[in-house]
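Excluded from the complex is one protein chain; the other protein chains are retained at their positions.
Each chain gets a letter, A, B and C, in the order it is written, and its residues are counted from 1.
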Amino acid sequence: MTTARRFSGIYCPNIVPLEKSGEIHEAELRAYVDWLIVRGVHGLYPNGSTGEFTRFTAEERRRIIEIVVDQAAGRVPVLAGAAEANTRETIAACEHYAKIGATAVAIVSPFYYKLSSESVYAYFREIGANTPIDVTLYNIPMFASPIDLDTVRRLADECERVVAIKDSSGDLPFMMSLIAAVRPNRPDWSFLTGWDACLLPMLLMGCDGGTNATSGVAPELTRKLFECATTGNLDEARKIQLRVTRLFDALFGAADFPDGFRMGVSLRGIASGSGRTPRSERQRAGEAATRQQLTALLAEEGLS
Amino acid sequence: MTTARRFSGIYCPNIVPLEKSGEIHEAELRAYVDWLIVRGVHGLYPNGSTGEFTRFTAEERRRIIEIVVDQAAGRVPVLAGAAEANTRETIAACEHYAKIGATAVAIVSPFYYKLSSESVYAYFREIGANTPIDVTLYNIPMFASPIDLDTVRRLADECERVVAIKDSSGDLPFMMSLIAAVRPNRPDWSFLTGWDACLLPMLLMGCDGGTNATSGVAPELTRKLFECATTGNLDEARKIQLRVTRLFDALFGAADFPDGFRMGVSLRGIASGSGRTPRSERQRAGEAATRQQLTALLAEEGLS
Amino acid sequence: MTTARRFSGIYCPNIVPLEKSGEIHEAELRAYVDWLIVRGVHGLYPNGSTGEFTRFTAEERRRIIEIVVDQAAGRVPVLAGAAEANTRETIAACEHYAKIGATAVAIVSPFYYKLSSESVYAYFREIGANTPIDVTLYNIPMFASPIDLDTVRRLADECERVVAIKDSSGDLPFMMSLIAAVRPNRPDWSFLTGWDACLLPMLLMGCDGGTNATSGVAPELTRKLFECATTGNLDEARKIQLRVTRLFDALFGAADFPDGFRMGVSLRGIASGSGRTPRSERQRAGEAATRQQLTALLAEEGLS
Partner (left out) sequence: MTTARRFSGIYCPNIVPLEKSGEIHEAELRAYVDWLIVRGVHGLYPNGSTGEFTRFTAEERRRIIEIVVDQAAGRVPVLAGAAEANTRETIAACEHYAKIGATAVAIVSPFYYKLSSESVYAYFREIGANTPIDVTLYNIPMFASPIDLDTVRRLADECERVVAIKDSSGDLPFMMSLIAAVRPNRPDWSFLTGWDACLLPMLLMGCDGGTNATSGVAPELTRKLFECATTGNLDEARKIQLRVTRLFDALFGAADFPDGFRMGVSLRGIASGSGRTPRSERQRAGEAATRQQLTALLAEEGLS
């Protein structure tokens, strides 16, 4: 075990551009991957929550990873969202993503049902024992069964293939406790935060990076924040964090998550298309105004 | 529109027996369907939450419905759980279930993401406009985006094919308000409760029936409760409700939902098999004791 | 122990009319007590949550009980809210209310801090061992530490002076379980519900009555509901429950609780005055419209 494989930087949980018909728009997804890499994301994270993994079929999820890995072509690492309907299907996805060259996978805790800590442990333990590819635990308590401190510690102790956690709770004391509990025995473990509004303090407290939806719309900004934070330019970092938060809040509030981020991506010039969630007449009526507000905000940031 | 098609009675949200390999155990599922019908369930509800619909693949979900519809063979109505990854997939499932002869479908509100009321409305509106089979809204706020009163009212007003709601919140004032709001314009609508511990008061306040997990383990008991409630035998009904609640609480608490119900089914003699969720050593160590407690409880009810 | 002392019927958690200066308006409080008794409340419950007990000083709380007991003059029982800053002060209040002739006291579970079940038990155990007057436990989980089933059972077993529970959770399965757990050993215990929107099903499932804020505005209506429910006139009772719910929802939603009820009381002709909570300009601007809506609703009910 070395620390060589630690993740570092901002991974983009990319949305998937869609055709008018609702199909995956492969050409535009490839263009978006290029666009993100050119603008400085440190890695890609397809099939995350921002990537709406639950709204694609199992086949589509595989195709998305294949396209992204192929297009990234080794320029940046790819963390592939691999959660499927059950343990067997998830392990099969891990095997596939290992074969096609993903860097690692991220697996969200079981959702819909609220599992006990012990069941969450058993789920990841089973995967950890059978995966041929490194696994990142994905903790997002607002959507899925929480992964608690003791569960992370047990998995870190028992599963060499479990190498990281991505936490979207934004709970800083929890993250600090996690790092303190796990790092001594597993210096190879990475800690990533998924809550953009506290990216800076998370980095200052020891996180290796983040998987941040804002990086899909403003990769220049999140890159700069990461660099200021890691080079000790705290004053500048604080200012950029406030801008990131303002943008994140606006994108988060623009529509039901993650549709605001899809809208933001389209305002950057990517033909992201409409999401797969139907919109009511009332919702459609309000979209022009929302789009205008986001446009103004992006313009203020010099991102139009 | 007539009131003829109102649902009535207790629909069993049946679990799916599994082989040791984890595959669907078709022969035992067919036997279980017979067993339930013989013991008095008024209908079947495969691919509900108790049926662990999220832990099967899309293909398996179809196969489960096919088996249950085929085996029921018209003896009781079949309410088919039809939620898929997105609107298009869900409508395709509705079409398939219409073709193979399901009585109606039940569709849970979108989950994982927490949708706004307006998005929940738009989702069901789109389905309601395109489904060839009657739709039951499935409201289960502890697991999925809530379907609020105004949303139900709008859907009842606008979608002839939306004909019922199954509510698992156990919120009685909400149910009473729903019935008062919808029934005047839609006398054909059915109201079903999925929270077994308040089945009796729900029936007394106007529900047509329930989809109750306890009926999968003790169909005799839930049948009797329904009959006492609807024939005005309130004293007896209250006593049976307490027994149903005791059993429901025990099955609910025995393991992460719905594994306790799977265990209860096996104690009635159906080879239900283990669920698809891995169990830790600690969990396996405690199972014998739990099984014994449930056995004792079923024996007290004369159900062994 | 006999069952003679069971509470029965609808107790009004009365608001306290205030002078323009904010002082207790004694004459109007006396008039209001008469008004309520004449219109059929079965009992009075001063210093409840609707009575804003936390917004009065300890001295004022005593004075309110003294006025109400004196004015009721034995015509109806008085359940005196007796929660004070700590156990000693609460017991002192119990002693005082016993001396001046209150029928019993109601004591809310400790609030602000969220106590464990064991601490809630210890609190009521200490009071139960030292009170010279019968005690009603007051469970209102939305505002105070919850009193769970096991705690109620222990207190019922150990404290003869603890004789009732008033539950404002509206959780019907919880209430049914409570009644089933406590009544066999304590046939003298009373069960009261404080959630007006499920008063009828609570009565049908075995409650002895309620302490219902709506009875302070429309005592005629809650009285009628109680009578229909207890004489088996279920069809009529269901209709009245819907009217009670509509009124309750309107009063609850009119302003921050319990100011809407204070407004409703004033619309019935009692000079209830403004509450003690300051209102902003925006809030004052909206009050006329709210008042009009409530007036219209009361007129529909023939209560103006």
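By definition in this document, a contact is a pair of C-beta atoms (placed from the backbone, for glycine too) under 8 Å apart; a residue touches a chain by one contact, two chains touch by 3 or more.
Note that the structure is predicted; figures quoted are calculated from it, not measured.
Of the chains displayed, those contacted by the omitted chain across the entire assembly are A, C.
Screening A:G128, A:P146 or A:G170 for touch with the missing chain picks out A:G170. When the missing chain is restored to the complex, the residue among C:T87, C:S169, C:T230 or C:T290 that touches it is C:T87. Residue-level contact of chain C with the missing chain is found at 22, 49, 54-58, 85-89, 110-116, 118-119, 121-123, 125-126, 142-144, 256-258, 276-280, 282-283. Contact between chain A and the unshown chain involves residues 170, 172-173, 176-177, 180, 195, 197-198, 200-201, 204-206, 234, 238, 241-242, 245.
Everything that follows uses one rule, which is that only the chains that are shown with their structure count from here on.
In whole angstrom, the spacing between the mean C-alpha positions of chain B and chain C is 37.
Here the CA centre of chain A is 50 Å from the CA centre of chain C.
Residues of chain A found to touch two or more other chains are absent.
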